[in-house]
Structure formats: C-alpha cells, structure tokens
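All protein chains but one are shown in place.
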Amino acid sequence: MSSTQTTEVSEPRVVHLEDLKVMVGGQGGDGTLTVINLLSHALKQIGAYTYDTRNVLSRIRGGHADGVLRASVRPILSIGDGLDVLVAFDEEAVEVAKEQLLDHAVVIYDNSHSQLKTVLKPTVKVYSAKFGEIAGLELKKTLLKNTVSFAVLCRVLGLADQLAEEAINWRYARRGGDVLQSNLQALKIGFRLADQLGVKPSISFPKTEPKQGLIQITGDEAVGMGFIAGGGRFYAGYPITPASEILEYLQANLPKFNGVALQAEDEISAINMALGASLAGARAMVATSGPGQDLMTEGLGQAGMAEIPLVIVEVQRAGPSTGMPTKHEQSDVNHVVFAGHGDFPRLVVAPADASDCFYLTVDALNLAEKYQLPVFILMDQALGQNTQTVPEFDFSRVNIDRGKLLTQADLNRISVYKRYEFTEDGVSPRTILGTPDGFFQVTGNEHNEWGFVSVDRINRAKIMRKRMLKVEAAKKDMPRGRVYGDQDARVGFISYGSNLGPILEAMEQLGKQGFKTKFLLLRSIYPLLEEVQEFLESVNTAFVVESNLTGQLAGLIRREYGYADKIVRINKYDGSVFRPSDIVSQTLSQLPRNGGE
Amino acid sequence: MSSTQTTEVSEPRVVHLEDLKVMVGGQGGDGTLTVINLLSHALKQIGAYTYDTRNVLSRIRGGHADGVLRASVRPILSIGDGLDVLVAFDEEAVEVAKEQLLDHAVVIYDNSHSQLKTVLKPTVKVYSAKFGEIAGLELKKTLLKNTVSFAVLCRVLGLADQLAEEAINWRYARRGGDVLQSNLQALKIGFRLADQLGVKPSISFPKTEPKQGLIQITGDEAVGMGFIAGGGRFYAGYPITPASEILEYLQANLPKFNGVALQAEDEISAINMALGASLAGARAMVATSGPGQDLMTEGLGQAGMAEIPLVIVEVQRAGPSTGMPTKHEQSDVNHVVFAGHGDFPRLVVAPADASDCFYLTVDALNLAEKYQLPVFILMDQALGQNTQTVPEFDFSRVNIDRGKLLTQADLNRISVYKRYEFTEDGVSPRTILGTPDGFFQVTGNEHNEWGFVSVDRINRAKIMRKRMLKVEAAKKDMPRGRVYGDQDARVGFISYGSNLGPILEAMEQLGKQGFKTKFLLLRSIYPLLEEVQEFLESVNTAFVVESNLTGQLAGLIRREYGYADKIVRINKYDGSVFRPSDIVSQTLSQLPRNGGE
Amino acid sequence: MGVSEVPKVFTPQTPIWCPGCGDFGVLAALKKALNDLKIPPHETILVGGIGCSGHIHNDLLVYGYHSLHGRLLPTAIGIKLANPRLTVIAAGGDGDGYAIGGNHFLHALRRNPSIVYLVMNNGTYGLTKGQPSPTAQIGFEGTKEIPFEPILTALSIRSTTFVARGFSGNQVQLQFLIKEAIQHANAGKGFAFLDVLSPCVTYNDTYAEWRKSTVDMNADKSFDPTNRALVFERVLNTLQEGKIPTGLLYKGESPSFESMQLKDPASPIATQDLTPAGKIEEFKKLIARYR
Partner (left out) sequence: MGVSEVPKVFTPQTPIWCPGCGDFGVLAALKKALNDLKIPPHETILVGGIGCSGHIHNDLLVYGYHSLHGRLLPTAIGIKLANPRLTVIAAGGDGDGYAIGGNHFLHALRRNPSIVYLVMNNGTYGLTKGQPSPTAQIGFEGTKEIPFEPILTALSIRSTTFVARGFSGNQVQLQFLIKEAIQHANAGKGFAFLDVLSPCVTYNDTYAEWRKSTVDMNADKSFDPTNRALVFERVLNTLQEGKIPTGLLYKGESPSFESMQLKDPASPIATQDLTPAGKIEEFKKLIARYR
C-alpha cells in the first residue's frame, strides 16, 4: 500500500531499555494525550513505573500539543532527557522532538497531510502511514488515528496485541459500546498497518508481572482523594487550569460521601462559601491557580483574622497575569507567603509527588482546624497534572484531628465560652453553628475575646500576638522536609514540588561525574523550619532550584536565615519543567572553582 | 451661673510654650475634629506650624473619638508626648487623656451630662460648663457645643477673639449664611461662658506674623493635588478609609481640569477602568487601602504583564482583613511588594510628609509612563489623614516625562512598530489608542513582540527578562532616601512614611541623653537602593522602625542585603502612631550593651 | 443558654447606629419576628455585611458572623449548604449588596438557596461617610447615575421565589415581611429577598420622603404577586409615577439550591462523623480506577 513507507536502516536489532521515553505530538485535539494514557496503562501491566507530562496550548483545537511518557523499572518523577520513540501526527511535532531523539529512536509518522521533510539522524528508524486518512476512510472518524497509531506503537515496543486491546477496553468500557467498538476496530487497522509497514519490535522494555499496590494518578486527583479521606466535605471552586481537575474530581466523587463540590460564580464567591461552610463545621477547601488566588487574597486574610479553618490549594502555572495557563512554573511562592494586607497567620505545605498530595492534604485539613487558620497546599502544574506511579494510598494512616472543637458536652463543663479566648498557644476553643451553648461572634474586624469589635490598644496588641503565636505553635506539626544524597556532601540542593524527580536524577549524574551532593526537599514552605538552617550550616554551597525568574524561595530563605554567600540560584522560567540535564549543567557552571568544597 | 465651675488652683501664672499640644475628645459626632481644625487655622495665623492626628472609631456617631493638635514654632510631623490642654465633651475623653496631661495642663470640660469624677493631678486647672446644654437651649443645636468650647479654648490660650471669629468665617463662609451665623453666635456664647468662668490665658504660644508660603494640608489631599499637577486626568476609586479623601478631592477638583474621578462599583472595576484609561493615553490612578488592595491584586499583575502605566496609592490602615479601619498601621509592605502571582515588575515609592505626597505623586506618574508598569505610592493612615504645615507646593518644579510615547510623527519615521519590541532597557515604545499607524495588541497573556499570545520558550525567557530589566533601569529615577542626624553615628534608624516626625524627635531626645544616632528615611521601598547597603555598612546597629507586628520592612531589607546581626526591630501595632517616647524607650531597651558602638 | 447567672456566652451589644437611624427599626422587627416564630436562637446565624447596617449581628443573641464587604451571600450560602437545618439570615447594606456584592446577589437569586437576605437600603454608604450607593437618587452627593432597582432585577431572574420590600418606618408591614421571609426560607422554598428602606439620618435623611412615596402594593387586592410579568409591569409603572412599591411583591416556586446540590439535605454535611474507620472500604473504591 502506497500510503505506508519505512526508511531503510542497516540493523534491525532490538534496543533493550529499562528506561523508556515516548513522545506523542500533533495538533491540539489530535488526541496525543490519549495515546500517552493508553500506553501508560499498558506499560503498567508489564511492571513499569510511569510518569508523563503534557505540553499543550491554551486553546482547544489546533496548535502544537504533545505528551511525553516515561516508563522505568524504578520509580521516577521526571521525564528525564532524550526520546526513544516519537509518534508524530504532523511535521511540527517532529521539529519539536528532533533535538531530543536518541540514536536508536523510532519515529511513527502520520503522513496524511504531508510526507516528512525534516531531516533526522540516519540511525533513526521512521515508519510513516496515513493513519488519519485511513481512520477517516474506514471508520468515518479521522480522530481515531490516535488509536491506530497506538497499535503501531505497541508493535514497535514489542507489546502483546492483547495488552493493547486491554488498554482500549480499560479506557473506553465505561464510555459505552459505540466508542469502544470503533476504538477496537481502529486498533485492528493499526495492527494491519504495522504488518504492512513491516514493523519489528526494535525497542524493548523488561516485562515482569504488574507490580501490586501501585496506582497511576495525578497530583490533582490525589489531592481530591486526600480531601475526601481527610474528612473534607465542602469544596467550592471556579474552573481554572491547572486546578480544574480538583473541582472535577470532587464533583464526581464528593457526593458519594454526602459532601458537596460547587462551581461558584467566581473565586471570591468560592472562598467565601468555603469560609461559611467551615464556620458551620464542615471541613472546607478551595483550589485555584494564580489569577484565582489573586482574587482570593481578601478571603485569605479573613480566614487569618477571623480564625476560620480553611485549606487552599494553589496549583501554580506560568504567570504573571493570564500568563501561559497550561504551562509549568513555581512563581507564586511570594504570593502565598506574603499576599494580603496586615499581619496574619497562615501555613504553606508543599507536596512533592502524588503520595504527598494525598497525605499532605489530610495534614492540611488537620492543621487548618488545629490552628484555626488558612493552610495552603502549594503545588505546580507538573505535579498537579502529570500522571505518576505511586504506592496505593493507605487509608488506615489517615487520622483526623479537629483540634479544640467544643461539643455541647464540653461546654457543659465550662462556665464561660469566649470564641477568641487568650490561651497559651494562641488557639482558642471553637464551636460549630447550632451548638446550644456555643454562641459566638466571628469577625474580620479587630475584636476582643468575645468577638466584638474592639480598638482597645492593649487588647489589640495582645490579640495580634495571640494570632501569630499559632504559626510558632504549628511548627511542630508541619511536614518535615526530606534529605536525600550524601550526608557529608558540601554541595546541596534545596527545592520543593515537582523538582524532586529532576533533582534526584541530576544528583545521580553529578555523582557519576564525581560530585557528591545532597538535597533538602522542603515540604513546609511557611514557616520554614530549622531543618533549613541546619542544612545550610552543613554545606558550603546551596543551590536553590525553582521554576521562576526571581528566585522567590531563595529570597524567602535569605529573609529568614541569611546565608546570602552560600545560596546560589538555579532557575528556569520558559514554561517547561526542569530536565535533569538543566540542573546538571547549571550546577556545573555555577559551582565555585573548588567544586563547592 | 451654676452650670459653670472652676477648680481653684494656686497660681494663675502663664506658661509659655513654643510647642503646644491640645486634645479635643468626646463621642463620635461631637465635632471634636472641627475644634481641632478651627484651632489649627487660628494658630497658623499667629505663625505656628501645626500637626494633628485623629483617633476615631469606625462608626459615625458615638464611641470615643478624639483629635490631637500640636503647634510649634518649628516644622513638626508628630504629635509628640504629653498634653497641655484638653477639651473634653465627656468623662471618657478625660480618662483617655489623663495619663498624658502635663503638670500645667488645662482641662475644658462639658458637664452637660455629668460632673467630672476623674481625679486629676492637683496642678491641672479645670473649667467646666454645660456647653452642650446651653447650645441646645440657646441655639437649638447641641452640636454647636464644639464652637462654644472653641471660644473658651481660645481664651485659655490667650488668642484674640477676632482670630477665633476669623477661623469660624474661614471654615463656614462657603457653607452659607445659616450655618455661619449660628456658629458665630455659638462663639459669642462661648466667650460669655469664658467670662463667667473667669478664664484667664494660662498657656501662651508665641505670636508672630503668619509665615508666608505655608499651607496646612493632609497627605491625601496633597496626593490629589500632585495628581492633577502631574497631568493625572483619570481617577477611579471606591470609598474606603483612610483613602476616600483622595476620591473626594479629585471628584471636587479634577473636572476643573477636564479630568474625571469616578466611584466604581468595587475596587476590581476601579483598577480595570484605570487600565483602560491608561491604554487610551490618560494618566491614570487608583487609591485604596488594604482590603481594596487585595481586590486589586489581579489588576496589578495585569499592569505588570501588559506593561500598562498605572499609579496605585495604598494608604495603609490597621489590618488584617477589615481590621480597624480608622487606625494607623504600616503592615502592607509585604503585600505591595510581593502580592500577585508570577514575577512582574513594579515600583514602590513612599512619601514621608505632605510635600513628598505632592512631589512623589508627580514622580510616580512619570515613573509609571517611563517604565510602563504599576507604581505604588505607599502611605499610611497618619500620613494620609493628618493635617500638617508644609511649604506651598512649587508647581514650576513639576515636570512631565511620558517616556517612549510615540506620536504619529514618530511613527512616520520608523518602518515597523512592535508594541513589545525588545530594547536595551526593557522599555518598548508605546502608542495611544487612535494613533493612525500605532496599532497594537496589548495582553496579559504571555506574548511576543507584536503582542500576540506566544508560549515559545525562547521568547518567553527573553520577554520575562525584558520586563524585569525595567526595575533595574528605574533605579536611577527612584526617589532617593534622606539621611538625618550624625554622619558618624554607629546607631542608625531606618524607616519611612509618617514615622519621620517621631523618629527625628526621638533622635533629639536620645542626643540629649548622649546617644549619637542617624536615620535613613526611605522613599523608595521597592526596589531598595544601594543607599540601604551603604547605610547598613556605616552603622553597628540599625533599628528598623515600623508600625506592624512582624517587621515587614526589616524582612525585606534582610532579604535583599542580609545584615541580620545588625538589624533590630522597633514595632508598634496597637493602632496608634509612634510617639517619640516609644522610640526612645525601645531604642534604649534594645541597644546592645556597648551603646551600639 | 445555661442556667448560670453570669452569661456563659456573649451579651448582645448596643447598636453602634446614630440615634434615629433606620436600622433600629430593622433590628426591632427582626427580633420580633424571630421571637414570634420561636426560632431557636442557637440554630440561627446572622451574617452581617460591612457597613453601619452590617453590625446588626452584634445586637442579637444568635450566632453572628461579620463577613467581608459584599461577601455575605456566598458566606451564607456556604453555611446553608453545610447545614440546611439552620436559619440563615444575611443582612447588610445597599453598598455592600448592590455595589461590590452585586454579582453574588445575581447568582444567589438565580440559585435560590433557602436563606433570608435583608438589605438595609439607605441610598448611601453610611459607614464611609455618605458617598452615593447604587440606589442613590440622581443628584445625591453629585451622583449622575440612574439608581439601581433591585426589585426589578430580582424579578428578571426566573428562579426567584420571594421578592419583597419593606420600610423601617412601617413596623407592622416590616414584621410581617420578615416573618414571611423567614418562613419561606425555613420551609426550604428558596431565597427570600427583602429590600428594606432604612434611612440614614446622618447622610441621607429620606424619612419624610419615603413616608410619602411608599405604596403597599398588597393593599390593592388586584395585585397578583405570582405573575412575574405583571408584577414587573406594576412595579415599573409605580416607580415611573415617582412612588416606591413595597410589600410582598413576588412569590414563586423553583427548586432550592440545597435541594438540588445536596445528596441528603436531612443529614447535614457539617455534623457528619468524619472518622475514616468505617469508610475504608468506600475509600478503596476510589482507588480502583487508578490501578
């Protein structure tokens, strides 16, 4: 058939990889992410750990879009460097991927629109066919080219046809007969094309039994699940990339637990609804990204001043302003730590992988109620939207601590109940609406212990200190950071969030080049804990790695602990995640002459 | 007449003061601030420099309210310590003032409701009469008690009756006949009561010719005037204490200059209206306080990202949240410097007195257009609302620099016009709407030089740097700080805004006690300038003085320059301004053993 | 409350309002209505806005919350959804509700949550010293904008179920309206919107004017408060005659927000047992699709 063609390459030998990187690229709406999703499922069945990222535009159809899937025999949290396979629905995708293609790479190219013109290394094998045109002709749906190409991809990787079929079933079974059937047919067409193209397995990944107790999940979904497990029952949001998935997850699942997830008219409404629900006694949360967070600033201060427990998820995207909605960045540290007029208490935790997303959400709910303040869960686009393989969450580890929440029985035992009573740790006993003897006045105006407006100077100074005391008190409960690498290395990294994976891999590469390093992964961003000082004391050079231009985390650390002479910044702010190689090269180029020793 | 009474004090001798402090206190609605205003005008006529503060509740009538007026033969910017005269409309006012009354103090007390019960030092002279009752009986308007008491006050201070009358005329002439007449009558009643009470001048202030070229004005009004002089023609606001006066000033005066000052439906609308007007070519400004600033956060980022010139006045009040709307604080430094997601350029200038308010507003307008970004004018309640005596503004010093604003003539000379062209200093040429060849696309999305949405990685990194470059470039134009005191002192103060006055007086007092000090008054808060480092280098101890709990400015300085070992914080956060004595005592108690040397 | 002599909880405050302020009448009528209807105080939450009016929650022995300026409705909705058993009353000013809070007003009308919304409408921003609000008459403090008429806008939302206007100078009518509103909301019928003309004697003393211009639409027996289009027309015409329509102006039916959103309104979210112990199996089902 003239629509298929294969470039001749000398040896048809199979490359065995324990670490496989596949990109699928095309135009928005081509279904590139679907192919990633299907392959990811199939690879999990043969025992792989997977991780994927998306690179899409803020438009629904058209414009370059791609996804990268990495599979490994070890847990991974980065897309790594280089590409082994590329599925390209157009020339642009090949252009985008070109630089990353490894010598042994295989390219599967849809030439429905045009023959491939890009010149690739001669060692790269290319299979071309009119996937889209054929799907359009045979199935009346050009879009099924994604499933067609998936079939060819599976053959290139030597995956059993049955595994591919299973992936299709897994994904489309719920969608009903028609969709499932046409996708199964598309798969068959794909296999036929692969035969016609003479596709031989040229890249193979070790096949083992699927590992038990692992799940593939995004950070956003993990937060949603953590919220439900942690007793969260009221969620209000407003659609925004890359946090909408939390709204969607909770709209689908919270009702099962008799909870509610609302789409408000805007973010201001969302946060105030959540404040109301929290006041009534529900564990409440909102989630948003930068622009929505701006609008929530006033509500944040209200939670701080009125001492209303609230969890706020901030999934950072590339700012400022509308910025690049679908792109990765970590440039809202300053905002979550400092936004809002006046001094008020808040906490900021930062999960680094999907497990953290689950468990730290539970922690955040507890912290919010225990210390009666707003708690941020600071995430980033890559953490929120990328799918990764992590151990199944252990629900038996979930513990709910509502802090000083008085029931009527508790109230019977005391003679006076003041909502804002002065206490040693700054935390006053709280009641929920409807408690017969628990009447309160809660307000964002300055107030006395009863909650009545007060501008008395002595009261003011005292109650300001009371509120801030809670940040100190909370330190003991804040999630500790994790230290990786060589304990006695004198070169260190400090970072958080989705940088975990790239940094660990960079450290491995640096290690191979003879550089000993260690790494403090922060999980409490505000307040910073003593661990930061200890770590800084223990190194000569600390690279603070973050996806932003101005070094916001580095600035925060300098503000709290000084050490300006030791702190060196590694920043990326082009909208893409760190690759291990970015960190290696920036480390080497910025390392003091003596190698940091 | 039995309604008047005078406590007997031994000597009727006159105390001569070159520095006079008068408090007028009562319930909200008693017109205490009116008495302050009248006296302030009268004292100006005899050559005094005046300064006043208000202490009112966030309610319209009732609750304690007072004003303090200070008059001096020298320029002053603080209420100082102690009180020479108290006019009290109720017992509570006496209670509030009691501690501050100096030995020679005179109290004028309205006993319409009750006889004075508070026990005062025996040296304090008290004149009591039923000012309110009498005004009610004779003029059918109890509220005229304020003018009645003003007459007695003038007699106590030995001010000519004619001076008092002139003050009444000055204040009420515009208000029309009735109001003016009844106040003049009230004044007469007051003189009569003073006679009956046997009031003798017991405190005197040097009488000279009124000093020419001085005005009494608040910071808010000075900003309004600076805006008009600096070519500002579009203002949008929403009422909020203590910034409403700017809206009111501009609504009254901007139309005279063919400009417009709007009251929007909220602060979000206000800032977006201003962005629109600026885009069209008008010099535009908004003003607000903490809660409104929270809501303007997203608009702020838009100005930064889309590079739209905008001036934002932030008159800080006691936060967080609704807080204490009428009270003083300086706790929004973190917010103005760091709020908003993503990294974008902004500038923050901080005037310290009414002159600064005028001139720095002009500067801010120039900076905003020259660097095409949002510029904050950071004020505080005391600076915004207190009336002070400053030299008349020199309009001939006003210079308007619109930066790279291309006219059609300019456009005729170039072949391509790109709104976001890359340039050396990061500033791209700008056009205003309606220019025949000046078409642009302006957007808060990331964009290329044309202003079209772009997520190209190379462009992204480059244009992020371009925008931030402007902050560096602007340093040369930012208002410099001022250094006061002893050049070679090793103990220094760093502060800004209305703390200028109290610190200067504290330094004088410290000087008398043998402590040499100096003081860097910051007028650029962001970016901080090299002057900060130089100053820190030159001292052993730097007290950072600010009205907030957490030391926000101190934190900012540590973040930029380190010196954690030298920086000591002096904070006040009870809603009242610093008095010189607060600073003296905190300095002495925190000064290292060796006196900071 | 407990039996102790010394109160166990806060003692309501004396209002901060100027003598003669219309809000005193609103407070009085509200107290009367709550008493007459025997609403349990501890199951009542009064959400105040920011403004003179917004301080009302301090003056009653019920649960009180002082929300952000303009945000009382989302807060009240959050409360109602978390615990539909509560009597939820939002009360604030016209600046609060129709200026900065206008969007929440629109969407609350549309969603129809079963809460009472009392607006103390004085045509001005009292607490910030008398600027014109969206309902200010043209010319007041130099305003040049046509006043907003919340009644018409409420009628324009097809899911409104209770639209009324009272006058703080007419206690009998006001008490009746507040009672009706509370009963409407507490029966789960939806959003009870009650605009109350409440003069600001300090900055915009409209007592005399409003005494003259208010008309009780319910006095006319031909007035049918269930015909939306007709009510719209009558209200519009009355306004055009320079009169202000008051009374229970519209009553309709539409599902309440909480009945639509909650799986089991009878079992409040807020009082659920959250311990994970008994739910582990259910939780595990969440995991299944990620395996």
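Which chain is which? They are A, B and C, in the order written, and residues in each are numbered from 1.
What we mean here is this: contacts are C-beta pairs under 8 Å (C-beta built on N, C-alpha and C of every residue); 3 or more make two chains touch, one makes a residue touch a chain.
Bear in mind that the values here come from a model prediction, so they are computed numbers and not experimental data.
Peer 1: Write out, one label after another, the shown chains that touch the chain missing from the document.
Peer 2: For the complete complex, the undisplayed chain touches A, B, C.
Peer 1: Determine which one of B:Glu265, B:Asp363 or B:Glu505 touches the chain that has been left out.
Peer 2: Only one listed residue reaches the unshown chain, and that is B:Glu265.
Peer 1: Consider the whole complex, including the chain that is not shown, and state which of A:Gln45, A:Gln251 or A:Gln533 touches that chain.
Peer 2: Residue touching the absent chain, from the options given: A:Gln251.
Peer 1: Decide which residue listed in C:Leu61, C:Leu152 or C:Ile287 touches the omitted chain of the complex.
Peer 2: That would be C:Leu152, which touches the missing chain.
Peer 1: Specify the residue from the set B:Leu180, B:Val442, B:Met468 or B:Ala564 that touches the hidden chain.
Peer 2: Spelled out, the listed residue whose C-beta touches the missing chain is B:Val442.
Peer 1: In the whole complex, what residues of chain C lie against the chain that is missing from view?
Peer 2: 99-103, 106-107, 110-112, 134, 144-146, 148-149, 152-153, 155-159, 228-230, 232-233, 236-237, 239, 254-255, 257, 260-261
Peer 1: Write the list of chain A residues that the hidden chain touches.
Peer 2: Considering the whole complex, chain A reaches the absent chain at 29, 57-63, 238-241, 244, 247, 251, 263, 265-267, 291, 321-322.
Peer 1: Mind pulling the chain B residues that touch the left-out chain?
Peer 2: 214-217, 221, 225, 228-229, 231, 233-234, 236, 253, 255-260, 262, 264-266, 268-270, 272-284, 298-299, 302, 306, 392-393, 395-396, 398, 400, 402, 411-412, 414-418, 432-445, 450-453
To be clear about the criterion, only the chains that are shown with their structure count from here on.
Peer 1: Return the chain pair with more inter-chain C-beta contacts, choosing between B-C and A-C.
Peer 2: A-C
Peer 1: So the centre of each chain is just the mean of its C-alpha atoms; given that, what is the distance between chain B and chain C in Å?
Peer 2: 38
Peer 1: At least two partner chains per residue is the criterion; list those residues in chain C.
Peer 2: Within chain C, the residues that touch at least two other chains are 55, 66, 68.
Peer 1: List, in ascending order, every residue of chain B touching at least 2 other chains.
Peer 2: 57-58, 291, 321-322
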